[in-house]
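For reference, the structure is listed below as structure tokens.
With one protein chain removed, the remaining protein chains of the complex are shown where they sit.
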Amino acid sequence: MERAPRFAADLAHLPTSAHGPRATTWWGTLGFILIEATGFALAAAAYFYLMGQTETWPPGQSPPDWLWGTLQLVLMLASLWPNWWTDRVAHADDLRKVRIGLVAMSAVGLLTLVVRAFEFGALNCRWDDNAYGSMVWVLLGLHATHLITDVGDTLVLTVLMFTKHVEPRRFTDVTDNCVYWNFVVAAWVPLWALLYVVPRVV
Amino acid sequence: MSSPCRRSVSLAVLAVLALAACDREEREPRGAPVGESGPQAIAQGSLYAGEPSPPDPRRQEYEGNAYHLAQGKQLYVWFNCNGCHSNGGGDIGPPLMDDTWIYGDSLENIFATIVQGRPNGMPSFRNKIPETQIWEIAAYVRSMSGQTPTAASPGRNDSLNAKPAEQRAPKAEPKQSNPGGPQVEGRQ
Amino acid sequence: MSPRDASPFIRRDGPALEEVETYARLERTWATPPGLWGWLSSVDHKQVGRRYIVTAFVFFLLAGLLALAMRMQLAGPEQTLLTPDRYNQIFTMHGTTMMFLFAVPVMEAFAIYLVPLMVGTRAIAFPRLNAFSYWVYLAGGVMLWVAFILNVGPDVGWFSYVPLAGPQFSPGKRTDFWAQMITFTEVAALAVAVEIIVTVFKQRAPGMSLNRIPLFVWGQLVTSFMVVFAMPAVMVSSSMLIMDRLIGTHFFNPAEGGDALLWQHLFWFFGHPEVYIIFLPATGFVSSILPTFARRPIFGYTALVLALVATGFLGFGLWVHHMFVTGLPHLGNSFYTAASMAIAVPSGIQIFCWLATLWDGRPRFATPLLFVIGFIVIFVLGGLSGIMLASVPIDSQVHDTYFVVAHFHYVLIGGAVFPLFGAVYYWFPKFTGRMLSERAGAWNFGLFFVGFNLAFFPMHILGLIGMPRRVYSYPAGLGWDDLNLLATAGATILAAGVLVFLGNVWHSLKYGLVADDNPWGAATLEWATTSPPPSFNFVHIPVVTGSNPLWEEPDGLPVVGGLRVDQRELLLTSVVDAEPEVREPSPEPSIWPLLSATAVTILFIGSIFTPWAVVWGSIPLAVGLIGWFWPKSAPDTPEPVID
Partner (left out) sequence: MTARLAAPSPSPAGRGRDPCAALGEAKLRLPPAQALLARKAWEGEGKVFPRNLALTLPLCGPLPLPPGAGEGAAPWRRAALALCPLALSACQGIQSALDPAGHQSGRIAGLWWLFLAVLAAIYALVLVLLLIAAFRSRRRRSLPPGPAFRPEEPTERRLTRGLTAWAVGTAAIVLTLTGFSYAVDRDILALGHRAELTIEVTAKQWWWQVKYDDPVPNRSFETANEIRLPVGVPVRVVLKSQDVIHSFWVPNLHGKTDLIPGRVNETVIVADREGRYRGQCAEFCGFQHANMALDVVAMPREQFDAWRESQLAPASAPSDDRSREGQRVFLTSACVMCHTVRGTTAASRVGPDLTHVAARPSLAAGTLPYSKGNLAGWIADPQRIKPGSQMPVVDLSADQLQSVLAYLDGLK
């Protein structure tokens, strides 16, 4: 460092937080979504693979009751709107509305967990009955894990938004959380079809 | 594992773990070769249910050992124990996965039952099954009612799912039935 | 930092701030706190990277010792040095350790250390996640080895085929430890992959547009994407395995609708890309070392990048060639033959570009270049035997024989370990500030090269004359004796080479020549800072004007100013053109990654013994994660906008 540096530009004017693809957390969230989506896709592939190995599907039992699963689907699709709204107000850094949105999303998330519990209860099989049962439990369990982590994340964020720690970066966290919720919903649509529609169609 | 033991407590703990794990995971080839094995030690014994007997040193070797239990499970089918006792639920012979033990629940009792046979249908397998294998079968029989360490008990088999695997079997508190009660038979 | 009125005192680098003061302030801001606590809570990518490298090399040595044990057992027919039980554990541990605890982590380790330096940023993206990944990796590796020492080492091969690895035929906890080790290392690998992707996408120095990214970074980027798509497969399959073993699911039980081949499909969907996950970073080493020592820019930059990307894609289309003899339909197999052979085209392009660089260059034969030349000699042979393996009929003969053992050691040692050793010699001055001995380096290379070929070339023939893999013993009289003895002799020479390497490292750390910033006269950004680099990497973020910045700007790189020096701050740039976009804060050191990793460890190991560990273990984990992400201080002062 003997020579004096040649300054080509001064970047002091740049913002210190950003939403969406301009921020690293957005890309990080996207990366983990990719990983988990691959996991879902492979589990689904395994489901189809095992289905191809068996004459009847589900083997020796009727398809699962689809009341709770479908209710879950409706609930999740409906939650997309408050999620979108929360995302929008977080982009606008509107703290009051973000708080409302997060409280609403936390409530929705907890509700989906309750529905998921009923869903498990209504399944037509145990995980140790046969390969079909194992597959169904794993798919549902995998998605439930995502629900739990995202609801947990939402709850923590909600609490955070009522503390002194509110700063522009927190709004970025909220938007990332919204992106992730969209993924959880998007993952449920094909999984729902796999669990409740495919056994009725084949 | 012994020399590091002295050095520090943590390594001593590790060593203890090692011993426990060694026992549980050892895969010992079975039996001493012809000419080196003694006469069958317990074959002539007359053990009856309820009588206290000192625990055989082989208890830990077989009951706590995953490999022996798995072998016992395999032999249970190969030697057609399931022909009478089914998967432990009992059929012609009494159930093995419940809490009732007609001839005693200890490993030695079960060993003796297999070697000597019992009235009302249980044949004697003396000289028919090598002693080491009988120990394995006896230990496996105990795993059916959850009497063996779950970390060693067998998992499910690659066969039709008849009941949860031994490692998930609820542990039954052994109950001795009437010591003189060989009349108990079948599903009772 | 407190109240609002502090804002006028915010310090930024730039012409207004003295260089000496900039340096001092950056050091105060970025340095890892001293002491054990500081060591445990470090989030510096260079420290974490160094730990990763050292740990991975320890595992390399351990697995190498196992290899020697196997070679001793096989030196002659019917030896009884090892019992079959011990031998099976040893070869399983060798493969598992080399693949999961050495090869993948060491490549990641170099990425963790070098990628931020090469793209010209102050820190890796998500540094706490990075620290967390190291602890998780360490815990997984230690767990596996402790299990092995306690005679609970896995004994079913690194591929753990069911039903042999299933609940019926693998009693006890041995395979459970294997499956959980997978979970540990995959969590770590996936975390690092995301960090690398984000670092490369968002944190490149201004001006480093996509077509100026160093090839090493390209290699790591493609690798990280492969990790993202491949590793979930083995996570899914190992979870299925452990559930089959512990809670009685039936994924692989044919009697209840499961299937043994499902395991193989899932495992190889990961397992084949895994080879490229190891190999592509190594091509990055080669593409870094070659131009430096050939002393001309790499030939065919675009072709090399396209070859990397093509390999990344094709790597996912070949997994069935590990399953040619399982009785799958032959027409499908032929498709995989074609796909497997197609990968020869990008590999061939890479080889040509390297040869051309050397051809047109003015090479200087330092140790790193020797290893690269060794790489070409060995790897090309391994690649060519790979073409044989891609053919269904030939594979049906040599599959699961020593021919395959020879092939993949040529590909993995030749293709990854040789470049890796070259990379160690090349970047050692940057890592430590000292040069490795060139003379010992030449010995290291010579012993390594001769020993390797002596050990592994005979195995080609062994496989062709009928010796299967994974045998603890073999009968005399089948013509295998002499070749096996030769292989064992080669293995000892190889081991001697490793000893020379260790001696060289040890000696150089103490007495080695002190290295200056750019001892090799290389062209990439990591050589623009001191050796070893300061905690903040660069005093000022450099501006990149070409693919070989240090060669194109011999008078020093232009830089940008305006980043805070009193707070950890990174410069984010746009994905394609690397235009400055945002100044983003970077996290402080934290103990929470270690605590979270401990919670994860308790959860994973506990779940081997009871499924309830997943439920109860998630509570400390949740606490750990909340503690990790919970902001520690009052919010930063909103900065006044400066025009």
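The first chain written gets the first letter, and so on, giving A, B and C; residue counts start at 1 in each chain.
Note that a contact is a pair of C-beta atoms (placed from the backbone, for glycine too) under 8 Å apart; a residue touches a chain by one contact, two chains touch by 3 or more.
Remember, it's a predicted structure, so these values are computed and weren't measured experimentally.
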Of the chains you can see, which ones touch the chain that is left out? B, C
Specify the residue from the set C:38, C:84, C:503 or C:627 that touches the hidden chain. C:84
Among C:377, C:575 or C:591, single out the residue that touches the unshown chain. C:377
The one residue from C:24, C:65 or C:476 touching the chain left out of view is C:476
Suppose we count only contacts with the excluded chain; which residues of subunit B make the list? 27, 29-37, 40, 78-79, 127-133, 158
In the full complex, which residues of subunit C touch the absent chain? 78, 80, 83-85, 88, 156-157, 161, 163-164, 168-169, 254-255, 259-261, 295-297, 299-300, 303, 325-327, 330, 333-334, 337-338, 341-342, 344-345, 348-349, 351-353, 355-356, 358-365, 373, 376-377, 380-381, 384-385, 387-388, 390-401, 461, 464-466, 468-479, 483, 518-521, 523, 548, 551
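Just so it is clear, only the chains that are shown with their structure count from here on.
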Pair of chains with maximal C-beta contact number: A-C
Between subunit B and subunit C, what is the separation of their C-alpha centroids in Å? 47
Subunit A touches at least 2 other chains through residues 128-130
Among subunit B residues, those touching two or more other chains are 156, 161, 164
Subunit B to subunit A touching residues, read off their complex: 156, 161, 164
Help me check something: in the complex, which residues belonging to subunit A touch subunit C? 1, 3-18, 21-24, 27-28, 31-32, 34-36, 38-39, 42-43, 46, 49-50, 53-54, 59, 127-135, 137-138, 152, 156, 160, 164-169
Using the touch definition up top, name the residues of subunit B that touch subunit C in the complex. 1, 14, 17-18, 21-22, 24-27, 66-67, 69-70, 150-152, 154-161, 164-165, 167-168
